[in-house]
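Of the protein chains in this complex, all but one are displayed in their positions.
Labels run A and B following the written order; every chain starts at residue 1.
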Amino acid sequence: MSEVVLETKDLSMVFPDGTQALKNVTLTIKKGELVSIIGPSGAGKSTFMRSLNMLNKPTDGQIVFEGENVLKARGKQLRQIRRRIGMVFQHFNLIKRSPTYQNVLHGRLGYMPSLKGGLGRFSEEDTRQALEILRRVGLEDQAFKRADELSGGQQQRVGIARAIAQTPSLLLADEPIASLDPSSSENVMTYLKNVCQEDGLTSIVNLHQVDFAKKFAHRIIGIKAGEVVFDGSPKELTEGITNHLYYSK
Amino acid sequence: MRPYIDKKNKMTQQIYLGLFIIFFIFSLLQVGILDERIFQAFSRVENLLKGMVPPAISEPIDVAGAAVESLQVAVMGTLWGVVFSIVLAMFAAKNVSPHISISYAVKAFAAFVRAVPALIWALLFIVAIGLGPTPGILALAVNSIGMLMKVYAEAIEEIDTGIIDALKATGASQFQVVMQGIIPSIMSIFISWSIFRFDINIRYAAVLGVVGAGGIGWELVRASRVMAYDEVLGITLVIFGMILLAELVTRFLKDRADMATLKAME
Partner (left out) sequence: MSSLAKQIDTPVEENKVPDMYKDLQRRKKVILKNRLVLWAIIAALVTWAWTGTNFSIAFIYTGTANMAAFIFTDLLPPDFSAFGRYLQPALQTVYMSLVGMVISVIFSIFFGFMAAKNTSFHPAIAFTSRAIIAFLRAIPALIWGITLVVAFGLGPLAGTLALGLSGIGILGKAFADVLEEIDQGQVDAVKATGASWFQTMGQGVWPQFKTGFVAWSLYKMDLNIREAAVLGLIGAGGIGYTLQGNINLFQYQQASVGILMIFALILIVEYTTAKIRERLL
């Protein structure tokens, strides 16, 4: 439990228009942790998460993922880092017109030669693996349907399946339940947590619902205006801190 | 204040309506709709119909050959229109264009090409490269580019950036993002617009002969010049059949493709 998976040092990001999205974020995430980042919208949760796999580029600081300097990585090296970080999105971001199993197989693209992956020549082993993952998230009956025929909750489970197909060591989930109704939210969070525990995954989940965070996470980080203002166990998160996070100026 | 404004709006509307009616009546006079010929319309149309029925085709082989040529011109015009539109759309769509100024330049080119009718293009190509099916093919291709490039570029511009992020996050290469993410997302829009354009091109191909660019249109002009009314109707029916046939074939192919996909996804 003590091995460090991810470390950020003085991570800062200033948008071209001058907005400071992140201010000196220094965090250490250990193996097997289920971390939830909470905070009001616009606090920088998404920006932080998207920085970790370089979907946006921080202006200053350092990210070390399994001993590799993420911000220095380019081209092939960056792709090899990305394939070890699974990501789940608020709007699922599935290829709507492709079948479900194909969307799961996309998780293998980072492990394939560019041409072979581009042409969709997935190996039998990968395909079997993808179908097995779909079974794990309870979607074996939907495997051949087009992704946009699935309900929101099911689509998000496909999103989780795609991330798991990467056999990642870190799973990022950016507001995974913000576009779902309460019962699907519960369901998706359960699958997410189970999958992480079974595979011993480290995961970081952005949430704006504090109750969900308290229920699912081992550790909660509160971000406000781009700065870390709370870092502790769910028990330590008192109502006073929540109010400070969400309501005070 | 309010009733006054309403009254004023109503006044302006009535003025516009009045101007429109005056302009319309003026136009009526200008196009000669009140010409004595229109009052003889019944006898003229009666004469025409008498001459037309029964429809006839004096040289069936020539007419069939011309109809086939029209279809071939439509196929080739659509093929090259689609090919060039796909390439140019990559430069026209803001999110994939190498530079924003290139995007504007290509879009302005498309707007210009679109605003000149296909038949005028055919006329110009005939002068530039001579008679035959080739000027017709090129005219249809150019005219198709004007329309298809615009809709293709719009389809590319409307791609959800989320899917690009999602594939990038799996460690996919640029080529893989395009092949596995972008193309599957825009393919169906591309296909339906291309089919729609093919239907348009068949209609154009049928009339290109009017200016000498090959095909069945020329047969029709020839028949009308010698006042062979029965042949005019005969060839018109052939054109009608040709257009219908082509539409049925494209619809059949599209349905077949959709059915197979449905069967594989149920």
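Points worth noting:
The rule is simple: a residue touches a chain if its C-beta (ideal position, glycine included) is under 8 Å from a C-beta of that chain, and two chains touch if they have at least 3 such contacts.
Keep in mind that this is a model prediction, so the values were computed, not measured.
The chain not shown here makes contact, within the complete complex, with A, B. Within the full complex, the residue among B:Lys10, B:Lys94 or B:Arg256 touching the omitted chain is B:Arg256.
Listed residues B:Ile61, B:Ile100 or B:Met227: the one in touch with the omitted chain is B:Met227. Where chain A meets the omitted chain, the residues involved are 101, 124, 127-128, 131-132, 135-136, 138, 140, 143-144, 190-191, 194, 198. Not every partner is drawn; the one left out touches chain B at residues 23-24, 26-28, 30-33, 35, 37-38, 41, 44-45, 47-48, 68-69, 71-73, 75-76, 79-80, 112, 115-117, 119-120, 123-125, 127-129, 133-135, 137-138, 203-204, 206-207, 210-211, 214, 217, 220-221, 224, 227, 229, 232-233, 236, 239-240, 243-244, 253, 256-257, 260-261, 263-265.
The definition used in the following text is that only the chains that are shown with their structure count from here on.
A separation of 47 Å divides the Cα centre of chain A from that of chain B. Residues 50, 53, 55, 79-87, 89, 91, 93-99, 102, 106-112, 114-115, 117-120, 144-146, 159, 162, 166 of chain A touch chain B in their complex.
Chain contact summary for the complex, chain B toward chain A: residues 160, 162-163, 165-173, 175-176, 178-181, 184-185, 187-188, 264-266.
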